[in-house]
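Only one protein chain is missing from this complex, and each of the others stays in its spot.
Presenting subunit A:
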């Protein structure tokens, strides 16, 4: 029996995104943004958009597959897939689901995408405004616990306190994203540099570990990648970016109600990371460039620890800007500016950046990377992560 794997079976042949806007500033409707990103990814891949036969998304994206297929005159829709879970936890899973569809021959040419216009629709950083809170929220919202930052803050408090990790480690993550955004013309925070003084002077969102700059932006825009069989990708304009490993889910009862997950101080990657490394046949030391989803900087730390990129004991020493920059870093991190400073496109912008790095045409190009990793939104459930590689890694 042949090995059951996606390793090397599918490739990202095209990437696309819209202009990225501050939240509420998009002149275009959310669905139009989705269309623009899909068409851009097809153009990049040199594939007629009518040939697309599947769509995969996450985070309850409102631009649904049948409407996209109709609007774009898709000849035949063969795969439409929405990954459960909020925020960007599903970004890597959406790419993997597209890959699984293509590899299984359920579809041939699948777009994984995310579109967001938070001006047109509600923002994330504010609690829902309904009068009565139901489900889990009945035990949270009356106590003033409503926003994503608040849902995750106590995981961070517990982890940082338990391991004696200083806030400076998180500061380094924020400084790195902003540093990289200054040379990325796509970045919303391009021209808005951040230094230690500005960071330390920024207001508390939540003590003890969430200053303003530890939190992602909220933005309008869309991003998309086009996934095809590996064989097909070889005949297309760009050097193929192969999927080497993908995993999604969460460990034992990570979604337990009212903050009762047994392993509470976690980003929910322990089993996901194990499965990711198993499929990719690689380990943390093989990663040349890392895109790690910053909903909050604390989640980047937890995600890195749970993937074995750094141990909790080393975190204070390792997480300094020099180690994370594209040019000097032992582990270049969030080289486009990420969710903090390029655009909060729920991590889809990070997949695009991983592809650019492996193609060799990123604006903060790491020297000759072969393996790129994307860690999707940490601390939600289910979470997901992804390993991509060049042809040399097959």
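Methods note: a contact is a pair of C-beta atoms (placed from the backbone, for glycine too) under 8 Å apart; a residue touches a chain by one contact, two chains touch by 3 or more; residues count from 1.
Here is the rule we use: contacts and distances are computed from a predicted model.
Not shown: a single chain whose UniProt protein name, out of "Sarcosine oxidase subunit delta", "PadR family transcriptional regulator", "OB-fold domain-containing protein" or "ABC transporter ATP-binding protein", is "OB-fold domain-containing protein".
Only one residue in the set A:70, A:138 or A:394 touches the chain that does not appear here, and it is A:138. One of A:19, A:147, A:275 or A:323 touches the chain omitted from the figure, and that residue is A:147. In the complete complex, the residue from A:192, A:253, A:330 or A:367 that touches the missing chain is A:253.
Along subunit A, the points of touch with the absent chain fall at residues 125-147, 149-150, 153-155, 157-158, 161, 203-208, 253, 256-260, 264-265.
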